[in-house]
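Only one protein chain is missing from this complex, and each of the others stays in its spot.
And now, subunit A:
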Amino acid sequence: MVHWTAEEKQLITSVWSKVNVEECGAEALARLLIVYPWTQRFFASFGNLSSPTAITGNPRVRAHGRKVLTSFGEAVKNLDNIKSTYSKLSELHCDKLHVDPENFRLLGDILIIVLASHFARDFTPACQFAWQKLVGVVAHALARKYH
């Protein structure tokens, strides 16, 4: 089980409370597809991904980004139980979606950059530390059921 200090929990929940999940999720997924274009391999059915503008405006990207970040919110709500929170999703990503877990790390780091750009000076190094820990734990939980 992951150990969170009171400070880490506070830094995570206070940032999360100010996150617009729809906007942030859409932006994080769009940036993933733009900065690391090979990640588009999982989204062939999403339509027009031919340029950064197309990706940013793509309604399926936006909707899926929101879905992914909403799920991320479950981790924030269950910091002491992240492993079991993502057990089924881990199986899904392995057995049905066939996603290389490296992509979880890539998306986690992109999310951190999006948070940095939204919260600016408030996203202090201490804040980043807590969030790097969280995205790492989530990535690990999502990879845990792979076989």
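Keep in mind that, in the parts below, a residue touches a chain if its C-beta (ideal position, glycine included) is under 8 Å from a C-beta of that chain, and two chains touch if they have at least 3 such contacts; residues count from 1.
One rule holds in what follows: contacts and distances are computed from a predicted model.
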Q | Omitted chain, identified by the protein name its UniProt record gives, among "COMM domain containing 2", "Hemoglobin subunit pi", "Auxin-responsive protein" or "MMS19 nucleotide excision repair protein" | A | "Hemoglobin subunit pi"
Q | For subunit A, residues in touch with the removed chain | A | 27, 30-31, 34-35, 52, 55-56, 109, 112-114, 116-121, 123, 125-126, 128-129, 132
